[in-house]
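Some chains have been omitted; the remaining ones sit where they do in the full complex.
We call the chains A, B and C, going by the order they appear; numbering starts again at 1 in every chain.
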Amino acid sequence: MRILFIGDVVGRSGRHVVTDKLPSLVKEWKLDLVVINGENAAGGFGITESIYHEFIEAGADAVTLGNHAWDQREALVFIARAPKLVRPVNFPKGTPGRGAALVETKTGGRALVINAMGRVFMDPLEDPFRTIENEIEACPLGQAADAIIVDFHAEATSEKQAIGHFLDGRATLVVGTHTHVPTADHQVLPGGTAYQSDVGMTGDFDSVIGMQKEEPLGRFLRRIPAGRFEPAMGPATMCGIAVETDDKTGLATKVAAVRIGGRLEQTRPTFWD
Amino acid sequence: MRILFIGDVVGRSGRHVVTDKLPSLVKEWKLDLVVINGENAAGGFGITESIYHEFIEAGADAVTLGNHAWDQREALVFIARAPKLVRPVNFPKGTPGRGAALVETKTGGRALVINAMGRVFMDPLEDPFRTIENEIEACPLGQAADAIIVDFHAEATSEKQAIGHFLDGRATLVVGTHTHVPTADHQVLPGGTAYQSDVGMTGDFDSVIGMQKEEPLGRFLRRIPAGRFEPAMGPATMCGIAVETDDKTGLATKVAAVRIGGRLEQTRPTFWD
Amino acid sequence: MRILFIGDVVGRSGRHVVTDKLPSLVKEWKLDLVVINGENAAGGFGITESIYHEFIEAGADAVTLGNHAWDQREALVFIARAPKLVRPVNFPKGTPGRGAALVETKTGGRALVINAMGRVFMDPLEDPFRTIENEIEACPLGQAADAIIVDFHAEATSEKQAIGHFLDGRATLVVGTHTHVPTADHQVLPGGTAYQSDVGMTGDFDSVIGMQKEEPLGRFLRRIPAGRFEPAMGPATMCGIAVETDDKTGLATKVAAVRIGGRLEQTRPTFWD
């Protein structure tokens, strides 16, 4: 199976590169599964129903979220009718929506997509290690799922690496989101799980994590807000990770970073050419 | 000028790849300046005087530190006789050692090396923006310094990117350390400063940020320590960033990631071949 | 029922005031139930088996803990044979010991003693609201328990007040521990639960939260440890809260602060004279 995961899409600039590039990449790379983190898609804060549909139409088979999940309050409502929208699984019981979704791939396979939030330097949700493990045990790789994608939305590299090792051999891909900066440690772990500490945002990198620089810089210098955070509007880099799996096991065989457009050094998988 | 910055060297495995590879890289790449972050060099925690000398002998022109600066308490003493050892500049007045050092490059140039700690999710030291700015204003690039290297030891990507933009055009290189994972956003910023959110550690990446996996994973699962953190002993990846400068301005003209040895995808500058 | 809860006993000075005063208070006030928080009893860090027995012999019917529960590693073992030792209930499944204990009062009643840790500014344990609620639902006040004591070991007043209101009418006493400073907001909440944001420590108040002042002050000023924290050895104030209950409902009818010995303004219940 050929999988593409695209990191936190920030604002209009980020959405534009997705709608512009993704449809042709799906064809060119013969992708089976596309997952997009959309927690910052609506002006940097949350997601709307129309943006969710925009992503699905552009080729996403699932859309994940994070700490900004509910910034657009309509998400608490429309998530009920958005079966491919996945919010962090470790929110308390009773939270609208789902933290794991078994979605159909473009070629009829079954992909389990899990979203979870880390707890180091973040909100104290339920234990992500055990909640993710529960989801996987209920739908094991190679048995009930042909691929398992874990979007671990977290700050600290220690927690991210720990969860990668914890799930190694049980998931197809464990990919970090949230820091908005891609890491260069993509690899297939010893047990067969593809891993990257953070896939990076899909947004304008002439910014502070996707936002126009002046306001964040001013807050660091003066410790007083002077206005709102606004997404940077320059050309976005689409940051992603490409994974090829072994169809028998659902484990990863190849992994590559994807960076298309914008300021960052460009890269794409060579194994799908 | 040709500059190599090497990220947080962790334990014996990290030290080994440095002493093994650095001397020949200095020759091969005709390096003018080598800076090593050594805050985790002594068993993962701090630095000893003998390790400091090991780094200098291997080719380092300066050694920087971070939140682990004083884990080996002898550092509070020997830093007085270690003129190329640089601790975070934003510790309170009266802290032993120096937070900025003007060192001589291998070819007789003057390089200002500054180390500072971020404050997001970290200790509340003095404002790193203003303390770094003060050091640079006292020794400006292109006038009193032929190169200015800022090792910004910090957790949050927002603070790192903000300081990169803040110093753009005033430093040769602003490079993050501390997360122990290399980022893939190395670039020359619009004003001419080379930037990377985190250069990554020099250590064994089959680990949790350089430490053997069992204890950190156990702490996440059980929330109770069961033992000490011990550095992982597998082959290390040397993570660094290579920068070429314009001799007239001291600003960066080229930048490339360096990853040699160990598990991570290998990369080295092509512009020095 | 007459209940006395004594806050975090710190080191030898704190233990001394307990063994010195508690036995006669039990008689004088005809106490039915005494609970002591002992997380700092052993040199300020954790508890040993012999100190646990010392507290039981002095009159404690249960001993609670907190974030320092396991500082003395023997506690992970001896807690199995210490049926009146209660550690935070919201540690992960599999943690040694118990987070709630139904203990017999001095007069044959049944008291449910629950210990839990807050999560604001503290470790991300399981949700204390729901884990405490589960314990209470399994052993309801006025039915399976004649008194329910909740020691909520937490930092933030917001979380403490929220849990007080959440449990109001379902517990006899919700009392905060951990900040080591008694609050003056003891009251019977509208639903009949006695409440105090923090009962305060039992230790020497000429200190920084029970520790000799020099080292903590030095760390604030210099941000570098210069030695270990050592308990202050001056005369301790025993800080507690006294609660009288309605035997039919198990709810509180009267509440008073207790402060005996040491530097703080002295106070004791007038309703038991």
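Assume a contact is a pair of C-beta atoms (placed from the backbone, for glycine too) under 8 Å apart; a residue touches a chain by one contact, two chains touch by 3 or more.
Just so it is clear, the structure is predicted and the values come from calculations on it, not from any experiment.
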Total copy count of the complex, if 3 are in place?
-> 4
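One rule holds in what follows: only the chains that are shown with their structure count from here on.
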Just send me the rotation angle from a CA overlay of chain A on chain C, rounded to the nearest 5 degrees.
-> 180
Same vs different contact residues, chain A with chain B, by half of numbers used = same
In whole angstrom, what separates the CA-based centres of chain A and chain C?
-> 44
Please work out the Cα centroid separation of chain A and chain B, and write it as a whole number of Å.
-> 29
Mind pulling the residue numbers of chain A that touch at least two other chains?
-> 127, 130
Interface with chain A, chain C side, in the complex: residues 92, 119-120, 124-127, 130
Enumerate the contact residues on chain A facing chain B in the complex.
-> 121, 127, 129-130, 155-159, 161-163, 165-166, 179-187, 190, 197-198, 200, 205-209, 213, 216-217, 220-221, 257, 259, 263-265, 267
Can you list the chain C residues touching chain B in their complex?
-> 70, 76, 91-92, 94-95, 123, 125, 221-225
